[in-house]
Every structure is written in structure tokens, then in C-alpha cells.
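Only one protein chain is missing from this complex, and each of the others stays in its spot.
For subunit A:
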Amino acid sequence: MKFINDLGKYRAIVISVALFIFLDAGVLVLNFYISSQIADDATNVNLAGRQRMLSQKATKALFDYRQEYLSGGSGEAPFREMLAAVSLFDKTLQAFDQGGETLNASGQPIYLAAVTGAESRATVAQSLEIWQPILRDFHALEKLHADPSSYAVFLNQLVDSARANNLGLLKLMNDLTNQLETVARNKSETLRMIQAAAITLAILNFFLILFHFIGQLRRSDAVADEARRETQEILSTVREGLLLLDDQLVIGSQYSGSIPEIFGEQEVGGTSFRDLLQSLVSEGDMNTTEEYIKLLLNHEVKENLIGSLNPLSDVEVSVPSRSGGLQVKHLSFRFNRAIEAGRIRHILVTVLDITETVRLRDELEQAQARQSGGLQMGVLKELLKLDQTALAGFLSETEGALLAINEILREKVEDMSGYRDKVNGSYRIMHKIKGDAGTLGLPHIVDAAHNFEDGLEALRNNSGLKGGDFLPLTLSLNAFLELIAELKEMVALFPQRKAPVAVVAPSRLEADKIERLARRIAQEQGKSVELDFDLTGQERLSAEQLKQVQECLIQLVRNAVVHGIEPEVERLSAGKGAVGRIAVSLRMEEEGVRIGVRDDGRGIDLKRLRDRALAKGLYSEQEVETLPRTRLLSLIFEPGFSTEDSVHEHAGRGVGMDLVRAGVNRLKGRLRIANKARQACEISFLIPNESLMEPSLAEVV
């Protein structure tokens, strides 16, 4: 049963065929059996017919014999003929009655089964009743043959008896023949009926199978047609462009209806993807795309791990428009593997028209840029006309002043007079900025300051001030600060700098060189610095070591000026002197020579370090929170790590501090950072005694 159930949709057809075979086999066996019976019946009918003849033959021979005997002849021939007929008749009659052997027409022995059927049996029994006494008389005659006295009398009696029974026996044998014929005819009839029935059934079964098959075919055709229609419907309605590429980058014949619309080409099936894109993307992009598709066709490469490399995720193209002109569109292509039976057969390309999305994104960005006071060409022109040094000074000062306003706004106040003080304090500072900007000829900054003053003016006239009323001011202050930061960035890019000259190995540290550099950078950044040198330990260093130390010091001092020392205004509002102090030292300690650069600037902001480490992906969020202080501080020596968000000449490029680490490694030194937030920072390294020269030797060098 399980097997039948497992056949599924083929069950009906298997059952039908099995039935067909069973039916045919059954009919064949029956046919064979009945046919053999009919053959037997035919023999019976023949032999029964022969009994008629034999009975007459025996009687006739008896008459002939008596004639010859009475006329004095021997009668030998008729007598023998009579005995043969009697013997064969008796044998055959016994065989009909009991079953047994007799001779067939050609004299061969043949076995007969006893006749069945009540009528036939009665006929045979009746025949035997008549035949038995006659047979006895024949046997008696045969015995009396030698005794002529009574023989003639007995012969006459036998002839009389034969004459009397002859017709009866003939009739009985004729009846038997007819009865056996009827039996045979009936069997033939049955056989014909069975054959007819079987053929009818077979034909019926055949039609059943045929209809079943045709029905199934029609149903599956209907399903396939429906599926095709649905696929067509999907392809014609879907907004995305869908097409398949083979490994030669040839486009398949089925693609979505939006493809012609997107590309402005009517027939793309069978053409090359390269041709389709040729006029739309650059040769370089096309080559990259081709390489990217080849990566996708390589089953070794993980599809999920290369999605971010898709070179056509956002491309700007010009395509023919319906009106006949050219239309600029933004298209986003996606490439996916189409896998069949475990093999990458095709690449499914999905094309989305993202023009509208891009337009909205751009608008949003522009709006944000406007809000944050993005640099305009007009401002740039203003800047270019100005004296760079004066401008740099003004920008640093302004930045400091704006930060000071920020501090004022952030101060916590309790009462109305506190709010008034905030407004007035901010106003005074902003007014000075406006005045300075006016003197320098920077109308854009004058405008920004003026707008801010307007905001303050509105608060000044507000009798019920609350903390929340200052929020718009904070926002526009941030925008102002960003504008100044951007301007500073621009200014830093203006001067043309020469490439650094190769450093000749000095036999002593060149303190004046370091100092000049520090002053120059400070001036460019609008800061002022003072350097102190204590280089008492340098006698113990070789020329090579001194060269390394000099390079490290340059980087460390540069770092101190750019990142450590604050602009003057900020220093002043933090209660520090206007001039930043940097101490460069090279002193003997017990374990070796310690070389350090200390500044009294803002120190390293650990929070910014954490943010940066997170943004760079160096650590996960939880790790960053629990990172030990020393590990966090040591991040500033990582290549490419910089807390400066923007890139300008002196910092933010991420090289510099990693050079220090490389140099210290070459000197076999150990780095140390001492950091005090908002107050000071010292970065130093120790060159151990074993790496130093003996004092006497040092004298010679």
C-alpha cells in the first residue's frame, strides 16, 4: 500500500496499466484452457459419430457372415471384420462410460475422459444396457465356432437379436453424438463471450487511460500557461528593471517591461550588457563592473561579502527621453547570483531609478548646508583678498570669542537678572566680532554677527525669559562656529608650502629649528607659543640617535602646538596666560635618558578619543567604555588615527604620531603619556642606559 501511495500523481496510470495486463493475462489463460477443452470435445464428437458407423458395420458383417456360412463358405473375412468392429465399439463405449483408452481414426491409442452431463451419461448407460447382452452373444458365437450342430441355431438367434437392437443402438449413438456436439458448441459460445467481454474491458481501460492522460496533460498545460502569464504580468508591471546576464554578459531574452523605459532602448535581449552601459558609464566604471560581475560568477567568492563593492550602486546617467531629448537619471544597479542546481547560471540585474530619491537627498543636504552656513563663493572671494596673517588671527580670535559666548549661554542661572546678564554678556562679545569683521571687510561674518545680535535683541525685550528661549541662539552659535572652522580650514590651505628639506644628521639637537617650526605653526593657527629647552642629556646620544630624537621632537612639538595649545581667547577664558608654553626636555634619569615634550594646553580629550576609536572601528561600543586609560591614550600612536576631524596642513592627516612611535621603537625606547585634562599634557620616552654611549666615548664623538 505504501508503494502505491508513494507513486503520487502516477498512481492512476500505474493502476490502469496493471489492470490492463491482468485482464489480458486472465483472458489468455482462460482462452487456452477452454480451447484445449474444445479440442477434447471435438474428439468425443468424432468418436461418438464413429460408434454409429461401427454399430452398423458390425451388424452388416454379421449378416454377411451368416450368408456365407449358410451357403457353405468359411465366412472368414466378414467374421473378422465383425469381431474388429465389435471390439472397437465396446472399447469406445467403455471409455465413454468409465474413462479409458481407445483407438482414434488413424488407429492410434487415445485416452477419453468419462462423459459428463446427466443426459450423456443416461444415453451411455442405456446403450450399455442394450449392448452388454449382444456382446455376450458375440463372444459366445466366437466360442461355438467349432460346433456346427448348435452353431447355426445360435447364429440365427444372434442375427435376430442384432436386427432387433440395431436401430435402437444406432439411435442412442446418434443421440450421444448430438449431445456431445451441443456441449462443445456451448463451450465455444462461452469462449466467444469471454473474449468479447475481455476485449470490451480492454478497450474501456484503454480509453480510461487515454482520457486520464489527456486530462493530466491539459491540466499541467493550463498550470504552465498560467505561470507564464503570471511571470509576464510580473515582468510587465514591476517598476524595477530586471534582466539576466550569462557568463559572457549577454542579456537574456526575458526582461522586465521597465528596462526599455529606463535605458531608452527597445530591444535589449541577446545584446551585451557592456553595449547597454557603454554610453552611460565611463570606461573605467564599466571595467570595474565587469570585474565585479566576474567576482559574482566565481563561486569561491562569497556573494554576501562583496555587496558593498558594487560599483554601480548609484550612477548618474543621461538617457534619451520620450520627447527626444536627453534626460539625467540616477540609477542603482544590484547584482545577484541566480543559482540553479547548485551552479551559478546567471546574474540577476535589478535596476532602480533612484532619481527622485537622490533629488530629495540632495535637497536635504543643501538645506542642511544652508542652515550650517556652508561656504559660499562670495565668502571665498572675500577671504582671498585679505592679508592671510591678519585673517588667521581674526578667525582664531573669533573662534575663541564664540566659545566664550557658548560658555556664557551654558552657565546655569536661577533668576531673571541672571538671564539678563547672559544676554548682555553675549551681546558685548558679538558686537566686538561684528566690528572687527567690518574693519577687515568680511560682510558675510558681519551678517552672521548681526543676525545673532537680532536674536539677542529679541530676548532682551522679552520680560518672561526662560532657559528654553536660548535654544535658537545655541543653534545659530553652533552654525557660526562651524562657519569659522570652515574658514580656518580654507585659510590653512591657501599658502603654498615647499616640500620639507631632508634633515642632515646633526651631532647636536637643533633646538632653534624646532622653535622656528613651532612659532610658524602657531602663527598660522593664530596662537602664540613660547618654548623652553633643557637638553642636558644629549651628550649621551649618538649622531644617529640624535637624528631620530630630533624627528620625534619635531612631531611631538607640532602635535603640542596643533592639538594641545588653545587659541589665545580660549586660554584667557580658562584663566591661563595668552601665550602657550611648551617645554622640551632631554634629561638623564636613573634608567636612561628621558626625552619629553610638555605643553600647558587643553590636554587630550578622552571622550573624543573614545568617539574616534569607535568611528574608526578599532573597538566595539562596550570595549570602548571599559578600555583602560593607558590603552586609550596609546591610540594616538595608531597609524591613521587622529582626533582632528578635518585634514589641514599640520594635523588631521593621521601621520605624525605613528612616526613618533616608529622612531621610539628604533631607539628601543618606551613611550609614556601624562595627561591632565584642560591643563597639561606630556608625551615622553625613555632611552634605556644599555642603548646609550659611555660618557667618555661620548666625549670623543
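In this text, a residue touches a chain if its C-beta (ideal position, glycine included) is under 8 Å from a C-beta of that chain, and two chains touch if they have at least 3 such contacts; residues count from 1.
Heads up, the rule we're going with is that contacts and distances are computed from a predicted model.
*Asks:* Identify the UniProt protein name of the omitted chain, choosing among "Cytochrome c-type biogenesis protein", "Response regulator", "Multicomponent Na+:H+ antiporter subunit G" or "Lactate utilization protein".
*Replies:* Answer from the UniProt record of the missing subunit chain: "Response regulator".
*Asks:* Per the definition of touch given earlier, which of A:163, A:294, A:629 or A:676 contacts the omitted chain?
*Replies:* Of the listed residues, the one touching the omitted chain is A:294.
*Asks:* Among the options A:143, A:302, A:322 or A:466, which residue touches the chain absent from this view?
*Replies:* Among A:143, A:302, A:322 or A:466, only A:302 touches the chain that is not shown.
*Asks:* Of A:72, A:107, A:270 or A:284, which one is in contact with the hidden chain?
*Replies:* Considering all chains, including the one not shown, the answer is A:284.
*Asks:* Among A:531, A:635, A:667 or A:683, exactly one should touch the missing chain; which is it?
*Replies:* Selected residue, touching the omitted chain: A:635.
*Asks:* Suppose we count only contacts with the excluded chain; which residues of subunit A make the list?
*Replies:* So the residues of subunit A touching the unseen chain are 284, 287-288, 291-292, 294-295, 300-302, 304-306, 308-311, 614-621, 623, 635, 638-640.
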